[in-house]
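Presented below is the structure to which this report refers.
The other protein chains are all here in position, but one chain of the complex has been omitted.
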Amino acid sequence: MLERQSNLKAWLYLAPALILLSIFIFYPLFNAFLISFFKDVVIEDMSTDGFAGIDNYSEVLRNGNFKNALVNTSVIVFVSVPLSVVIALFISVGLKSIKKLQGVFQTIFFLPYVTNAIAIGMAFAFIFHRDYGLLNTMMGWFGVDPINWIGAGATWGRAMTALLIFSIWGGLAFKILVFLSGLQGIDKQYYDAAKIDSAPRGRIFTKITIPLLSPMIAYVTITSFIGAFKVYTTVVGMFGASMGTSGNPRQMITVVGLVYSYIGDIGEGGTAASIAIILFLITLAFTGIQMQVSKKRVHY
Amino acid sequence: MNEKDIRKSQIKRTVFNVILYTFLVLVALFVIIPFYWMILTAIKSDFDLVVVPPKLFLKYNEIVFQNFADAFERAPFGRNMLNTLIVAGISTVGTLITTVFAAFAFARLNFKGRDLLFIVLIATMMIPGEIFVITNYSTVARLGWLGGNNIPQVYSQALLAMTLPFMTSVFYIFFLRQSFKRIPDELYFAAKVDGTSDFKYLWRIMVPIAKPTIITITILNAMGTWNAYIWPNLVTDNASFRLVTDGLRNAYSELGGRTIFNEQMAAALIITTPLLITFLLLKKYIMRGVSRSGIKG
Partner (left out) sequence: MEVKLQGITKIFVQKDKTEVVAVKSMDIVIPSGKLIGLLGPSGCGKSTTLYMIAGLHKPNEGRIFFGDEDVTDMAPEDRGIGLVFQNYALYPHMTVRQNIMFPLENIKVPKPEAVIRAQEMADLVGIGDLMDRKPKELSGGQQQRVAIARALVKKPRVLLLDEPLSNLDARLRLQTREEIKRIQRETGITTIFVTHDQEEAMSISDEIVLMELGVKQQVGIPQDVYDNPSNLFSAKFLGTPPINIFEAIIKSKKVVLAGNIIGKSKAEDQDVLVGIRPEGFEVDEKGSLKLTVDMVETIGRDTSLIMVDPTKKGETFRAIVDSQHRIKPGDVVKTNIRPEKMFVFNPNTGQLIN
C-alpha cells in the first residue's frame, strides 16, 4: 500500500547503495577531515605521528608549490570558463538559426566530449610542438617565427596559453549541447513576436535569447567553474604526469595535481587531505558567491 | 515596403548568413583539426615526422602503419581495452543494481527520514572527489587489493579495486529517481491490483519505462570508465592490469626528450577510435543522454 510506511523494506532496498556510500563516500569524507589535522599520515595504513593541529594547513599555505598550483588553477578557471561559455553561447545561437547542415555541425561540435582527454591532450601537445607542430607551421604562413610553446624551457605564459586553448576546446561540447537544449525550450512565439515588432537580430539576442536562456547559462557557468577548479587530467594529457615542460616539472601543476602528488609521497596523507579540503572550501565559497550573483541576474 | 528596401534586406540576410556559416566552419575546423593531426601523425613514417615544415597531407605511398604495430608492442593496449570493457561492464551492472534499488526506495516507498537522507546524499555531490580518493586509496590498500610488500597485485584484486568504489553513484540515484517519479501513481496502483509485488513492479514496469534513463546511465558510466585516469592509475601497477587511458599515459610518460610522436599518436588513435565509433553509432542516445543528465531532471 502506497501510504503505509514501509521502513524495513525501504532500508533493504537502500542497503546496497548505502553500504557502498558509507565505505567510499561518508567515511572517507570524515576521515579526510580527521587526518588533515595529523602529522605524517601514511595513507597506505593510516599510521601517524600524532596530532598536528592546523600545521598541515599552515604549511600548505606557505608552500610555494601550492601557490603555483593555485595560480595555475585560478587562471584556468577564470579564463577558460568564461571564454568557453561565451563562445559556446554564440555557437549554439548561430547553430539554432541555420537550416542546412545543423546536424552535421552539431555532431562535430560534440566530438570533444567523447574523446579521451589524455589521448587528445597528446595530440594537442604535438600541435604545439616547436618544430613539427601544426600551429607554428600555420603561423609560419603569416611570417611568424616558431614559438616554443610547451617544449623544454618554454615560458609559463606560452605553456599556459597552449593549455587554455586545449581547455576551451575540450569544454565547448557539453556547453553547446546544454545551450542547444535550452534554446529548444524557448517558445517560438517570442521570436515570432519579435519579428513582427521588427526587432533587429542583435536586440533579439540580447533582449530575448540571453534573458530566457539565463537559467541555463547560470547553471552551466556554475558547474563549469566547479569542474574547472578540479582540473587535472587535461594537464596530464598535455604535459604528462610531471605536469610541466621538460626540465621544469610541476610548472603547470594544479591544486588537484598537487593532491595526487602528495598521495604518492609517503607520509604526506595529512598534507594531501588538507589541500583537498582547502580546495573544497574555495569551491564552496565560490559557488555560494556565484549563486548569489546569478540569483540577481537570472531572469525569472 | 518598396523594392529597394526588399533588396536591401535580402542582401543583409545573405551577408549575415555568410558570416554565420564562416564562423561555424571555422569553429568546426578548430574542433576537428586535433583529430586530423592525430590521425595524420599516426600514419607518418619516422622520416616524415621530422620534416620541416611538417607535411599537412600525405600521399598514398607515404602512409605507414608500422606505428600501430610499435604501439601494440610497447604496451598491451589490446589487454587494456579488454580490461576497460570488463571494468565498465562490472561497474555498470553494479551501479545499475544499487541505483535502481535506491532510486526506487526514494521515489516510491515511504519511510522515516527519507527526505533528510536524500538531501544528505545530494549534498555529497558538491564535494570534490579528491577528498574521498585519499581514504579510498588507503581502504583498498588495507584490504590488500594493491598487493603487499613483495606480493604482487593479482588481476581480481585490481578489478575489485577499480570497480567496487564506483558501484554506486549519488548522481545516478538522483537522476533515476527523477525518472521514476514521473511514472504516474496509477500504474503502481494498477500493478498492485493486478497482483504484483513491489519487487516485480520495479523490474517489470518501472525499469522498462525508465529505459531511456538506464541507457543514459549505462552510456555515461561506460564513457566514464573509458576516460578514467586518476583512480585506475593509482590502484594498478602492472601494465597489463591498466585501463586504456592510464595505459596510454604510462606507456609514453618516461621517454624524456625522445620524439616518437607518430607512435604515440597511433596509440592515442587506438584508444580514441572505439569511443568515436560507439558515439557515431549511438549518437542519438549519447547526445540526448548527456544533455538530459546535464540539465538534471
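Brief remarks follow.
Chains here go by letter, A and B, matching the order in which they are written, and residues are numbered from 1 within each.
Basically, a residue touches a chain if its C-beta (ideal position, glycine included) is under 8 Å from a C-beta of that chain, and two chains touch if they have at least 3 such contacts.
What you see is a predicted model; the values in this text were computed from it and never measured.
Only one of the listed residues, B:K55, B:R74 or B:K192, touches the absent chain: B:K192.
Considering B:L20, B:M81, B:I209 or B:I260, the position touching the chain not shown turns out to be B:I209 (whole complex). Summarising the interface, subunit B meets the missing chain with residues 184, 186-187, 189-197, 200, 204-205, 208-209, 211.
Note that in this section only the chains that are shown with their structure count from here on.
One simple way to say how far apart two chains are is to compare their mean CA positions; for subunit A and subunit B this gives 15 Å.
Listed in rising order, the residues of subunit A touching subunit B in the complex are 1-7, 9-11, 13-18, 20-21, 23-29, 31-32, 35, 43-46, 87, 90-91, 94-95, 97-98, 105-120, 122-124, 126-127, 129, 131-134, 137, 140, 152, 169, 172, 174, 177-178, 180-182, 201, 216, 219-220, 226, 229-230, 232-233, 236-237, 240-241, 246, 256, 259-260, 263, 269, 272-273, 276-277, 279-280, 283-284, 287. The touching residues of subunit B, counted against subunit A in their complex, run 16-17, 20-21, 23-24, 27-28, 30-35, 37-38, 41, 49-54, 56, 97-99, 101-102, 104-105, 109-112, 114, 117, 121, 124, 126-139, 141-142, 146, 164-165, 167-168, 170, 173, 185, 188-189, 192, 198, 223, 226-227, 229-230, 234, 244-246, 248-250, 252-253, 256-257, 259, 261, 264-265, 267-269, 271-272, 275-276, 278-280, 283, 286-287, 290-291, 294-296.
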